[in-house]
Each structure stands twice: as C-alpha cells, then as structure tokens.
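What you see is the complex with one protein chain gone and the rest in place.
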Amino acid sequence: MVKIIENKLIDAEPLKDAVLIEGLPGIGHVGRVAAEHIVEEFNGEKVLELYCDDFPPQIVVKNDGTIEYMKNEFYLVKEPVPMVIVLGNTQALSPKGQYVLSEKIVDIAMKYGATKTYTLGGFGIGKISDELKVYVASTSKELSEQHKELGAEFRTDGGSIIGAAGLMLKFSKLKGIEGICLMGETPGYLVDPKSAGNVLEMLSKAIGFEIDMKKLDERAKEMEKFIEKVQMQEQGMQAPQHQDDLSYIG
Amino acid sequence: MVKIIENKLIDAEPLKDAVLIEGLPGIGHVGRVAAEHIVEEFNGEKVLELYCDDFPPQIVVKNDGTIEYMKNEFYLVKEPVPMVIVLGNTQALSPKGQYVLSEKIVDIAMKYGATKTYTLGGFGIGKISDELKVYVASTSKELSEQHKELGAEFRTDGGSIIGAAGLMLKFSKLKGIEGICLMGETPGYLVDPKSAGNVLEMLSKAIGFEIDMKKLDERAKEMEKFIEKVQMQEQGMQAPQHQDDLSYIG
Amino acid sequence: MVKIIENKLIDAEPLKDAVLIEGLPGIGHVGRVAAEHIVEEFNGEKVLELYCDDFPPQIVVKNDGTIEYMKNEFYLVKEPVPMVIVLGNTQALSPKGQYVLSEKIVDIAMKYGATKTYTLGGFGIGKISDELKVYVASTSKELSEQHKELGAEFRTDGGSIIGAAGLMLKFSKLKGIEGICLMGETPGYLVDPKSAGNVLEMLSKAIGFEIDMKKLDERAKEMEKFIEKVQMQEQGMQAPQHQDDLSYIG
Partner (left out) sequence: MVKIIENKLIDAEPLKDAVLIEGLPGIGHVGRVAAEHIVEEFNGEKVLELYCDDFPPQIVVKNDGTIEYMKNEFYLVKEPVPMVIVLGNTQALSPKGQYVLSEKIVDIAMKYGATKTYTLGGFGIGKISDELKVYVASTSKELSEQHKELGAEFRTDGGSIIGAAGLMLKFSKLKGIEGICLMGETPGYLVDPKSAGNVLEMLSKAIGFEIDMKKLDERAKEMEKFIEKVQMQEQGMQAPQHQDDLSYIG
C-alpha cells in the first residue's frame, strides 16, 4: 500500500475546462523548467501539496536553516487560460508508487476542473544537435495529428514514456479525458532551457496563450546551480550505515 | 498489495472445454511468437485487457503518435479448437506481482471456459544447435508421458521455470485443472521463430489442430525489428533523474 | 502484504512437548542436510506444505517430467522424541517475507505441539579447518550454558543470524517458548555433510536421541549433485526479458 497525504493549503474554487500540465523532474528537467516558467509568469497560486511514503525518505535543507519536504505541488492559473499545474522535487520511487501517484494526480486535477492533460518531458538523444525537435504522443490519433500540424513529430523508435509523464496519459484516458505528452529533444544536459523553451512554445500554440520567454534561461540557470551544488556535495558523502552487523548463518 | 485492473472489451460467451495458452514475453520470445501466430491464423478475438501496477511504470509510443499501455491480453479462438490465449508486452516485475498475476490469469481463463493450461516458453541453451528439442513438464506424470510419446523430452537439469509459464501451472493445479509447459530449445536469439515453430508443432499435435506455418517467420521478423529498434534507442538514453538531492546525514 | 497458503496434507494429531527443528536452505546447506537426515532416519510424516508469494516466482522441473512448487514442508516425528521438522527448497526473498514466514512457521509448529525451537545452520569460516566447532546462541543464558557443557561454544564476533534460523528464535520467545540456534562451522562448501554431522551430534545430545549417521554422507552427496547440476545449467542461461522497451522520457 502506498500512502499519500494531501495537504490542502487553500480552499480554491475549481476552474472551468482547465488544462492539467505536468512538470515533474525528469531528463534535462525539461518539463519542470517549462511548467515552473508558466507558474511564475502567470502567477500560479499554490493550492495543495502531496506527500507520499514512496518518495525518497529524506527532507531537503534550505539555505536559511529551514527544511522542505519531498512533495508534488498543485498550482492554479486562471489567466490567460485555466490551468492546473503540477510541480515537485521528486517522483515516486517504485513502480507501484508511480502508478498510484499518477492516478492520484489526475484525480485531484480533475477535481480542480481539468478536462485535458498535457505532460511535458525531455527526450534524450545523447548528442549535440542544432535542431531540437518536439515530439508528441497522445491518447487519440486525431489529437496527435493536430499537434503534428503545429510542428510536432511522431516518434518512430518504438520506445516508451516512463514515469508520471506516461502513466498520467493512461489514467487520463481511463477516467475519460484526453492526454498529450510533449517531449523535447535534449542532448542530455543537467538542465536544458532550450529544450524546455521548445516544448513551451509548442504547448502555447496548442493551448492558445502567449508567454514571455525572457526569464526562462535565468530560471533554468538557477535550477542548474542548485542541482550542481547538490551533486558536488554528494560526492563527499558516504553511504548510510543502517545496521551494525551483517554476518551470515542460517 | 498488487492492483490489477480488468478492462473488458467485449461481452463474450464462455467457450466449452477450452485450452488456456500462455504466450507472454520470455527468452527468445518463443511462447509469444507461437501464441501470436495462433491468434492471427485463427482470427482470435480480443475480449479483455489486464493492467497491473506491478508492470513497468511506463507506456509505449507507437509510430502513429498514439500510445499503448503495458498489458496482458485475452483472446478467444473458437475454431478449430476452443482456446483462451494470453498475450502481452510485459510480465509483472516483482515476485509477488508474478504470483498474483499468474493466479488472476488462470482465474479469468477458467471463467472463459478453460479446462486445461498450456504455457509456452523458450529454454536457452547458449549455443547454436542443429536440432532444437522441445521439452515438457506438467502437473501429472501421465500427461508428461503422453507428450513424450509425441516427441517431447523431459528436462534432467533440475532447473526451474520462472515467471508466468511456471506459476500458471501451479495455480492451474491448485484450482483443479491440469497444466503443461512446452519449452523450445533456443540458442538465445532475441526472437527465435524456429524454436517457436517447434513448440507450435508439438502443441498442435497435443491439442489436435492443423496450422499454416507460412507466415510464422515473417511475424517473428517484424517483432524482432521492433525489439531491435527499441534496444538501439535505449542506448542513447540516460537514466531518469528522480530527485534533486541525495546527500546524507542521519 | 505477504500471502501464505497452507496446504494441509494429513489431519495429524498434535504431538506432546515436541521440539521444532528448522532445516531450511542456508550456507553449506548444513541445517538442511541435518534435518533431512532426521526425517529420513525416523520416518517423518509430511503433514503440511506452505507456499508463499514472497518465494522465488518459479517452479522446479523434475526428471520425470513433473513439477515441484517452491515450498516449506512440515514433518512430524513421534519416536524416539516428538519433533516437528521444517524442510524446504527456499526461504522468503524480502525482509518482510522473512519476518512473516518465520512467525507463521513457529505458529504452525506450536499447533503441532512444539514447546521448544531448534534452528540449525552453518557458520562460514571461509577457510579449511581440521576442527569444525559448533556454536550455540539462544533465548536464555541458562539454555546457552547447558549447551556449552555439551561442547558447544559461544560466538564472540558480534555478528548476526540472518533469515529463518535467527527470526524463528525471536518469534519463539515472543510466543512464550525457548529457542536455540546451533551453528556448525563450515569452510563454505556447497553442501557440507561434516558440518551437518557435527550439528546433528550436538542436537542429539541436547534433545536426547541416538541417530545412525551411516547414510548422512550419501544423502549430502545426492543433494550436492543436484545443486551442482542446477548451477551448471544456469550458466548456459540468459536473463529473462520481461519487457519490450525501456527507453526514457519524462
């Protein structure tokens, strides 16, 4: 059993015909950078946090001596287009946790008025490339064709979409709403604002809003600085010592 | 707790005295190729899909921009012999998931009228061989002897049958029906139509049907092309980044 | 949740003041060889089998074409001393499974009349040694001292007893009966009849029975032959292929 705690921060009115947008951590942090930018530019209001006992068993230490929990967060944006945006500092660790959490996120977003789901992610190509494509995969052929007309391409590698970005499409469909995943090609940088910008541009065309891109790079750089610092600090660490003794007999 | 979702596609009448045939992914995809060939040749009708939160937490992207879930599928064949055929693109990931899913598959098949179980698989020999044997193991000595008379051999390696192909025999027996596993020797190719053909031939003799083998190679080649493409694409990928920070204190 | 299926084979009367003896697989198969020898010499009657979905998800193929489940088995011995003996071809895989199964085994044995628990195991020393000691650890200082007088020694390595051999002592104590673990030093052979003989000798002195050791070596050799054959066969095998596609986006 995976336990999820909902921590409602504000009693918000549901939106009308909102778009659920997922931007959880993933390759190149493409979806996360794109979704955070939307929240910042359109003054998203944080309404709810999710905690889950399938998240990494830890807390994050902040510069001011306070702590932050591992969490997924829901933001509501009313203008220019109603959106329910899901951010966070982690995804679930186990397969079961991934399934349970993805379903829960779709459930909650639908309560906030979501009637369509966009999941945003990176598609690692493992090499530098001048032109970074945006791919689309969705729960209906018609929807995918619509995004193709906007410039997105179809993947022909036969591969998969792992984690919330994939499973939320499945649970959207099972619960009666359509789901689209936009994947931005990325060479595989730690944080890739260029790929995030490409995905964001495609999303804005698809949903129909305009967004100022000026601060996107700046925000991505801040995220990168933070993640780099954490990685350096990790290299000086030792593995935890959970137990005294492991010798065998039996 | 392993959660299984049954997605019934068609309200089908149960068959009479049907044979349950399992062809899930495994070594050389021997069982899968054989079972898919039966479905294709005898126009099997897909009646039900199973989803499970112990499957890999992902979805598959198709060439036309649409998506496919990780799933196990039930097909009914009425002629020449009533059969309930189980295909799929995955098996459960954890030991518990393997047990729960294998039991569920036998349960559902029995509701569709199955009174005997055949599981089909490959037996890797790790070397090229001119003659590829077919082995049999079953829930009764009598049954195994019957297949020996048809040309199958007994394994003397003391080894095991891992996954659904093994556990479905156990749950068949516990629920009161007999179970037989046919294993085709395979050098260990990605997809081995020759081994699949051998298993299929043995099965057709055992159950009593004739089947056209002309398209078997062709279908196996398509499956191989797909699986190869996926593997190549994987090599350009990076591992997912689930969390920001992993430094230790405690 | 770990699911355990009890398959009662015979309606047996509980014994009076029986000794529970555990001989599940472990290092050098010391406990297993010793406990199987008791069952064989004293004509133990198999009364119950346990299956568990935390066992390896597989079945074993036998030379005669039939199959064997992964299982733990209960045998009753009435003479010369009442004993409930637990054998098996596996232990549980996960920590939780180990705990749940160890508790269940003690529960069942107590229903069959067990009022004291002996767990038997090997203690790997990683080198050849002329003299192979037998160690004792138990739930009471008094009991351990009694076995010391019979020639057993105390371990001073501060190490642990992993698996059923350790946890069954804990659950015996929590349920109100004493528990003793006898550990035979073993260089770490695949199957070590010499170490098993040492443990058996200590056990017979402690409980008070005489047992013919003539066939011990022979039985250990058969077990070794079987296990070796399995290991050789494994080396020709490939890893299972559970899924088609593992590429990442998210």
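Should a chain be cited, it is by its letter among A, B and C, assigned in written order, with residues numbered from 1 in that chain.
The rule is simple: a residue touches a chain if its C-beta (ideal position, glycine included) is under 8 Å from a C-beta of that chain, and two chains touch if they have at least 3 such contacts.
Model, not experiment: these values are computed from the prediction.
Check C:90, C:115 or C:204 against the missing chain and you find that the one touching it is C:90. Taking the complete complex into account, residues 1, 25-27, 29, 56, 58, 60, 70, 89-91, 93, 95-96, 98-100, 102, 124-127, 136-141, 144-145, 147-148, 154-163, 166-167, 169-170, 174, 181, 188, 226-227, 230, 233-234, 237-240 of chain C touch the chain not shown. Panel shows chain A; residues 1-3, 5, 51, 53-67, 69, 93-94, 226, 229-230, 232-238, 240-248, 250 of it touch the chain omitted from the view.
The working rule: only the chains that are shown with their structure count from here on.
Geometrically, the chain at the heart of the complex, using CA-atom means, is B. Farthest from chain A in terms of Cα centroid separation is C. Both chain B and chain C derive from one sequence, and where they touch, under half of the residue numbers involved are common to the two copies.
Note on chain A versus chain B: their Cα superposition corresponds to a rotation of 90 degrees, in steps of 5. Centre-to-centre separation between chain A and chain C, using Cα means, comes to 49 Å.
Chain B and chain C have Cα centroids separated by 34 Å. With touch defined as above, residues shared between interfaces to two or more other chains in chain C number as follows: 244-248, 250.
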